[in-house]
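Below: one structure, written as structure tokens.
All protein chains of the complex are present and in place, except for one that has been dropped.
Chain IDs A, B, C, D and E follow the sequence of writing; residue 1 opens each chain.
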Amino acid sequence: MTRTLNQPLGGDTMPRTGGPGTMMRLPAAESAAGLDACFLGIPMDIGTSNRPGTRLGPRQIRDESRMIRPYNMATGAAPFDHLQVADIGDVPINLYDLKKSVEIIAQHYREVLSHDAIPLTLGGDHTLTWPILRAMAAKHGPVALIHVDAHSDTNDTMFGEKVAHGCPFRRAWEEGCLINDKVFQIGLRGSGYSREEFDWGRKQGWSCIQAEECWHKSLTPLMAEIREKIGNAPVYLSYDIDSLDPAFAPGTGTVEVGGLTTMQGLEIIRGTAGLNLVGGDLVEVSPPYDPTGNTAVIAANFLFEMLCALPGVSRLR
Amino acid sequence: MTRTLNQPLGGDTMPRTGGPGTMMRLPAAESAAGLDACFLGIPMDIGTSNRPGTRLGPRQIRDESRMIRPYNMATGAAPFDHLQVADIGDVPINLYDLKKSVEIIAQHYREVLSHDAIPLTLGGDHTLTWPILRAMAAKHGPVALIHVDAHSDTNDTMFGEKVAHGCPFRRAWEEGCLINDKVFQIGLRGSGYSREEFDWGRKQGWSCIQAEECWHKSLTPLMAEIREKIGNAPVYLSYDIDSLDPAFAPGTGTVEVGGLTTMQGLEIIRGTAGLNLVGGDLVEVSPPYDPTGNTAVIAANFLFEMLCALPGVSRLR
Amino acid sequence: MTRTLNQPLGGDTMPRTGGPGTMMRLPAAESAAGLDACFLGIPMDIGTSNRPGTRLGPRQIRDESRMIRPYNMATGAAPFDHLQVADIGDVPINLYDLKKSVEIIAQHYREVLSHDAIPLTLGGDHTLTWPILRAMAAKHGPVALIHVDAHSDTNDTMFGEKVAHGCPFRRAWEEGCLINDKVFQIGLRGSGYSREEFDWGRKQGWSCIQAEECWHKSLTPLMAEIREKIGNAPVYLSYDIDSLDPAFAPGTGTVEVGGLTTMQGLEIIRGTAGLNLVGGDLVEVSPPYDPTGNTAVIAANFLFEMLCALPGVSRLR
Amino acid sequence: MTRTLNQPLGGDTMPRTGGPGTMMRLPAAESAAGLDACFLGIPMDIGTSNRPGTRLGPRQIRDESRMIRPYNMATGAAPFDHLQVADIGDVPINLYDLKKSVEIIAQHYREVLSHDAIPLTLGGDHTLTWPILRAMAAKHGPVALIHVDAHSDTNDTMFGEKVAHGCPFRRAWEEGCLINDKVFQIGLRGSGYSREEFDWGRKQGWSCIQAEECWHKSLTPLMAEIREKIGNAPVYLSYDIDSLDPAFAPGTGTVEVGGLTTMQGLEIIRGTAGLNLVGGDLVEVSPPYDPTGNTAVIAANFLFEMLCALPGVSRLR
Amino acid sequence: MTRTLNQPLGGDTMPRTGGPGTMMRLPAAESAAGLDACFLGIPMDIGTSNRPGTRLGPRQIRDESRMIRPYNMATGAAPFDHLQVADIGDVPINLYDLKKSVEIIAQHYREVLSHDAIPLTLGGDHTLTWPILRAMAAKHGPVALIHVDAHSDTNDTMFGEKVAHGCPFRRAWEEGCLINDKVFQIGLRGSGYSREEFDWGRKQGWSCIQAEECWHKSLTPLMAEIREKIGNAPVYLSYDIDSLDPAFAPGTGTVEVGGLTTMQGLEIIRGTAGLNLVGGDLVEVSPPYDPTGNTAVIAANFLFEMLCALPGVSRLR
Partner (left out) sequence: MTRTLNQPLGGDTMPRTGGPGTMMRLPAAESAAGLDACFLGIPMDIGTSNRPGTRLGPRQIRDESRMIRPYNMATGAAPFDHLQVADIGDVPINLYDLKKSVEIIAQHYREVLSHDAIPLTLGGDHTLTWPILRAMAAKHGPVALIHVDAHSDTNDTMFGEKVAHGCPFRRAWEEGCLINDKVFQIGLRGSGYSREEFDWGRKQGWSCIQAEECWHKSLTPLMAEIREKIGNAPVYLSYDIDSLDPAFAPGTGTVEVGGLTTMQGLEIIRGTAGLNLVGGDLVEVSPPYDPTGNTAVIAANFLFEMLCALPGVSRLR
């Protein structure tokens, strides 16, 4: 017995600027039941410390995903030939209470994971990764983590609060969601509250690769090392768009100079192929800061690249 | 036996910036079957003479409709208490051949009208009104027309072509789609190719109200006159957003100075309540020329006001 | 003994685009001590339901206030000849907890009011008016209210929460901060959750003037009526920039079509001269939605007009 | 013997977005020789006190003039049936020395006027009107003046300097270029350095009509009065785009709230028909503050309306 | 006998923001007669599949070319010391019929080529390269091709149509315009309709260099290879601005992540010096998606670099 796999609506069927406002113009689904992977959004920005706007991220990412065709020309990946994928909509967070939103998200992802679908999340500010990791750990036990970001997001508190977009990985660590010797932070840079700030993660056994170590070169070798170190562990990929230099991704809220290029970003995500990816997110896209939509174009493509890297997807290269 | 009427997704269920990318966050439907009224989009701009961009109109109008709540506070209209309404998606026009697109549209609306649903169209450039009127006349016979626009759109040709956004009402007139003494053009202004240009319509018996006649006053009395003259005839409402002054609606392609205000636009649409409206469109929103989205906010609200003015909708005032 | 009154830094002393980033380039002050009136900001947007951005409002309003000169050419008001005025900076709200921010604001205004300075607030989302009114009532007892807004902001809850930018006047009413027969809401319009929504205020004895009642005319007569009805009561003026039509004020988050003009806004504020004004705010300016800064120019001028309308300011007309 | 009159390049010959970058896509000319009227630009902003950008005004006005067709539908004016008109390019001002630029402009206009062509100027900041008026007076003697502006531009000095965009009419007055009882300033408003600021002009016998006197009504009666008072005197029309409310004309540098509408602007310019117009300018368009180009669309149309109002142009109405 | 060579208007003669709206402020010419090379525009976007706007490309490229001075500091090229160059305006395409526009373009270039001038084209969408190549082959026989693009543009059809911006090189190939073993496509990437999509060209003997092969390195060695392979054949250079990463060139319609840098773009164009270049184009600049104009600045400079690489231009390096 065969099942029909969902396909993105093609440009020969409907002009690219028409059709449903879903991710890649895929069919919408009510839940993750029956899916191998799913896209879902979290329209949140109340965990943000500087410029707001990520609450509009999921809508703009979906809108700008409209031109992505089903095959990956760099890797030959053919995700829609192998996986049942749909867009399952947004998490109904509470815009007026961040702490309650964390609980709503955690509960929502427990439900998604109960269907054995791999969630690829359209953010939203980075606070959301904490409740997702909690749900991940509840299902898989502690997970390996590839965290691409300008910031370590390991503050104990911000303005005295435990819940904010600068704290999710500290919280996840406290709750034992992470396999500490399999945590990789890539792209860290900028200024800090203490000059040893990035050493906190290192003290936990994490690998913290600063942006300066990445300049002027390919990150493909780095990813080979990381794959080697992670092995078969379940791994979560959290991609903060501000890891990219603002030249590439202007539409975000906490901009740091001297970041990664999109070429390096693609190398990182493509470099996760072969790992046991159990989920991924793309966070911190703030549409008001990029009216061209190009930051969202990157985000949409990076999410597609995550899909292409999932277990079970065939590749040519 | 009762039916359940579709309702827009509310802000207490999902943040305004989340939820489906449909008009007013209404349910999507595959066809107009079972609907009293429907929203649908035509992502077209290849009939445009100056600035392009209206191919992106339907998506932005839907996006910016996200804040509209179900009740009209000015008129007390409660459309979702009385009509079954859904968003039936977009017309798959041929972006590379304008003439073929006209046929695609005409055929599409014949299908919609076969279900007795009243179509409210999200444009798209004004070329689209010609094939819609053709479908309207096929169902209803010639119709009365309220056409709000800076331009008369009655050119015989543009660059030698019969199909362009400056010609739809000439074509519809040639095909006998209009009841000539029940045609009203409101908001005409600007410069022209002949100084008697607006007199062409007048020669056909049309009422052509220039923008200058509208300045500094309410249009409510004008609408009373128009309702009187139209009586019970089936009437189509075609609203070109460039009828508004660019202060109100910057996001459009063929801008003319000294136009209507949105207050007057609301008076016009609210003034159609009581008529036998058989369809309406809102055209010429060009998102690249209003990155704030406010022109689309107007468009979305004007389409909601059209819905509120349809036969069968109760009102308080 | 005389005191030296603060003056805005003039254009003959420093180019308009230089100088301190304070309101009107006035001196900064540490507290309200010794001041007759003060400007202060609340960089908050976490009470917002749709587009964010008002956390950047105070900075942009101050920036765009740089061109305001000390005399009001319409009224001849000379505020800096009579009042000691300074910019006392911002309220350090908690960006990650809206309910705590409400307490911070209330406490901050109690301190300001202890110095008998009249606070003019640069918002910030409208949630902030609730704690300000609480502080006002603590000092003055219940106050009269002139509330200019597209929205009544009298929801009992939003997404189940009592604290949000759609609820401040319901909360203030619950706490007895308002003199119900001296409450005036001007500019209400748009769509609602119930078609009787604006009647809630009316049931409390409030005067709710819908935008449609204001179209095409001067509001000077309305203000004469309002002054008559308020008499000598202490009165607070809360000005939501979205009361203006988006043509005038695009830079805001919850846009409603068919609003007031800035001419009418000026008539309203100038029409409060002669009242016993005890405070005022200008809220809901969202800079990312108006990169030109013109919405903030309006906001800055409206705050200057409030200053010109305060008791003790001489006028020519 | 007949001459062939230049015509704007039409949309049936070349798409509106193509063709020469001249005003209205008219032929370019090397000088004003043989012309009845001419358009010319002054790419200057170094006289500006707040936001810069008007140096780019002439280019954007020309670009956005591309859609203007040869006939005026409101008045029936047919300028190209009667006048030889061309675009004679730009004045080569010295960007690094404002005072030298004034001399360059004065000399340039003496040359233009030597051909008896009526110059219609695309600004540029308002400083430029002083040297133009000097050239006008050299040819015609003192002239009547219709000056539409938010500002009186009659400062004696700015930052101690006699040459700046806030001083041109003071300088022209000093040089005896104006017929004082035939000077009309329309649209004055905002804040000032002295509360009697606008009275300076009144003391010279000028009519200074503040914006507040213009609100909510047609200015056609005012123009009838002004025509009556000016009679047959040579009259110069200087139109500062900031006379318009920023809702209409956001793209300018010294924004004042509560201004004229474009409808009123059109009434003013159309109301000069019948006068002995000897020249006109449209100044203070700052393209960086209106990337949509709509402010320039207004400017281009207002310059076309000036052309339509010139002596010798036939009208229907 | 000597001829006077046209020179760009210099900044010491006219401010950069003034002067004629021609390419590099060169003289305009009515035709290519007497020219060695010419710039001309094609204001077209009706072959576009996603975002529109390239119809405005030629105007913005010309506008932003205003700062280019006559000498190339990197190569020492001195094109205006050796070639007679002018701007010959725009091709009057039919905006409402893409297929007719193709014929208009082909005919127009046959005329240009009849004068032995090398055309450098300001696009416009990529559809235009097909009719240009047809005219090139009619004059020169099949040509070598250097095609820089994110896309191969070798679709057989789009939406069932043979004429669209994704098909020009398939059409040119069908018509035998190309020397298949001298075709080089550089920068291909993104997603596709088939995972072997780029292999189509390879099957024809073309060299298809994917973007990933270009990352993190100089393309100067690649160009040396290409020059070697092309030898003395006539070669056409078609430069799609979307070959660049959107960080560099945001103003385009079909954005693909992970592209070339402008440094590499310069290396490519400079690397064509020494070849027998017979023409070149720069396509797909969409001004509404880059209001800063910087994408057009790149385009203008790349066209200047093409001019500098033409046969007969002396160089220092």
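Convention: contacts are C-beta pairs under 8 Å (C-beta built on N, C-alpha and C of every residue); 3 or more make two chains touch, one makes a residue touch a chain.
These numbers were taken from a predicted model, which means no experiment stands behind them.
Novice: So which of the visible chains would the left-out chain be touching?
Specialist: Counting the whole assembly, the omitted chain is in touch with A, C, D, E.
Novice: Which listed residue (D:Gln7, D:Asn94, D:Asn180 or D:Asn276) would be found touching the missing chain in the intact complex?
Specialist: The missing chain is touched by D:Asn94.
Novice: Given that one chain is not shown, which residue among A:Gly10, A:Gly76, A:Gly258 or A:Pro311 touches it?
Specialist: From the options A:Gly10, A:Gly76, A:Gly258 or A:Pro311, the contact with the absent chain belongs to A:Gly258.
Novice: Under the stated touch rule, tell me which residues of chain C contact the chain that is not displayed.
Specialist: Chain C touches the missing chain through residues 13-15, 17-22, 28, 41, 43-44, 55-56, 58-59, 62-63, 89-93, 95, 291.
Novice: If the missing chain were put back, which residues of chain A would it touch?
Specialist: Considering the whole complex, chain A reaches the absent chain at 49-51, 157-160, 188-195, 197-198, 210, 212, 215-216, 245-247, 250-251, 254-258, 289-290.
Novice: List the chain E residues touching the unshown chain?
Specialist: 10-12, 15-17, 66-74, 76-78, 216-218, 245, 247-248, 261-263, 266, 292, 294, 297-298, 301-302, 304, 316
Note that in this section only the chains that are shown with their structure count from here on.
Novice: Considering only chains that satisfy the touch condition with chain A, which of them also satisfy it with chain E?
Specialist: B
Novice: Using Cα averages as centroids, what's the distance between chain A and chain D in whole Å?
Specialist: For chain A versus chain D, the centre distance works out to 55 Å.
Novice: Going by the touch rule set out above, which residues of chain B reach two or more other chains?
Specialist: 15, 17, 49, 51, 55-56, 95, 158-160, 216, 245, 247, 289, in rising order.
Novice: Going by the touch definition at the top, which pairs of chains touch each other?
Specialist: Chains touch in the following pairs: A-B, A-C, A-E, B-C, B-D, B-E, C-D, D-E.
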